[in-house]
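And then chain A:
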Amino acid sequence: MAILEIKGVTKSFGGVKAVEDVSVNVEENTLLGIIGPNGSGKTTLVNIITGFIKPDKGSVFFKGKELIGLPPYTITNLGIGRAFQMVKPFFHLPAFKNLIVPLSSKRVRSTSGGGYGDKDAIALDILEEVGFERDSSVPYKTASVLPHGYLKRLELARLISLKSEIFILDELFSGLSIAEVTSILPIIEKILFEGNTVIMIEHRLKELFRIANKVIVFNFGRIIKEGAPKEILEDEEVKKAYLGVEV
Partner candidate 1 sequence: MKKSVVSLFIFLSFFLFTFSASAQQYITLGIPTSLKLIEGHEGQKAAQLAIEEINAKGGVKVGNEKMLFKLEALDIRDGEPGVPVSEALLGIEKLILDKKIYAAVVGNFRSEALLAAMDIYSKYKVINIGTIAMTPKFQEKILSDKEKYKYSFRGALDSKYASGYVQSSMKFLNKEFGYNKVYIATQDVLWANAIGSLMEKWFKDNGWTVAAFDKYPVGATDFSAGLMKAKSAGVQVIMAIFDMPTSGILVKQWKSMKVPALLTGFISPLTGSKAWKTFGQDIEGVLESVWEIGYFPIKAYPPSVKFSAAYVKRWKEDIQSGHGAAPAYDTVYILANAIEKAGTLDSEKVVKAIEETDMAGVVGRIKFDNGHQLIFGDDPKQTACGGVFQWRKGKMLLVWPESIASDKIQKPAWMK
Partner candidate 2 sequence: MKNRENYRKERIDRCIKARSDDIYALSSYKEMWYLIFPRVVPIIGIAILAYFLPLYWKKVVITTCIFAMLAVSWDFLSSCGLLSLGQALFFGIGSYTAGCLNHYFHFPIYLTIPIATICGGFISTILLLPVIRLRGIYFAMVTLILPLMLARGIEATHVFGGNEGITGLSPFPNVWVELTFIIAGMWAALFALRRFISSDYGLIFVSIRDNDRATMASGINIYAFKAQALFIGSSICAFCGAFMTHLYMFTGIPVFTMEFSILPIAASAIGGIGTLAGPLLGAFILVPLSEILREFGSLRVVFYGLVLVVCVVALPEGIFHYLSRKYNEMERWVRLE
């Protein structure tokens, strides 16, 4: 059974249909890639799944439970973690303290027995996992001075510390160098290996297609193509939508 079912979701903003009648099933422990031109409704769909926007129509089921109408924090606590496209960490806090917030969430507290363990240590462990050099000063630096690459890693670390089951990564690779992307890819593979599900919205098609199990293509708020990466690559309609973008 699909872990996440999206059924007939529609949302319009003042006459513009941002998402129109979208239905997708996400299978457990797979990586779903979502691609499409800017403004085609990908982020809106993510906002709907995570509860930030209420759709006009349609429903979303997580393990058979309806998500529409639940506030974002409840959805997060159910196990759907979401990384933002525009990274805005908690700028006033040091990097490792950034993780104290998700570590204080209901989900983490209930899974770790409600105790107040050494959160700082857990946070530092997770940061090391996503590539913060433990023995350097980087994890202790205030988030506002961290470089872009580290902020993206911090987003990932947040989802890991939440013990999410579905990782929704909204353009995680945007603005990163090839070297940085290659160093983050293994982390995503590890997340998959641990039995989690990943949904990636991405413009870096090359990297995405290497790890994706299934890819859907958005244009004007609709799914125009759905299939294995290979099929998508060869599809004419997709090429037209992505005209000018080298695949």
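How were these candidates chosen? In short, all candidates are chains of the complex that A comes from, given by their letters.
Throughout what follows, a contact is a pair of C-beta atoms (placed from the backbone, for glycine too) under 8 Å apart; a residue touches a chain by one contact, two chains touch by 3 or more; residues count from 1.
Quick caveat: nothing in here was measured; it's all calculated off a predicted structure.
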Completion exercise
Here the complex member from 1 or 2 that touches chain A is candidate 2
Exercise for the section: Would you pull the chain A residues touching candidate 2 in the complex into a rising list? Expected result: 50, 52, 71-74, 76-77, 81-82, 84, 88-94, 97-98, 100-102, 104-108, 116, 119, 137, 140, 158, 162
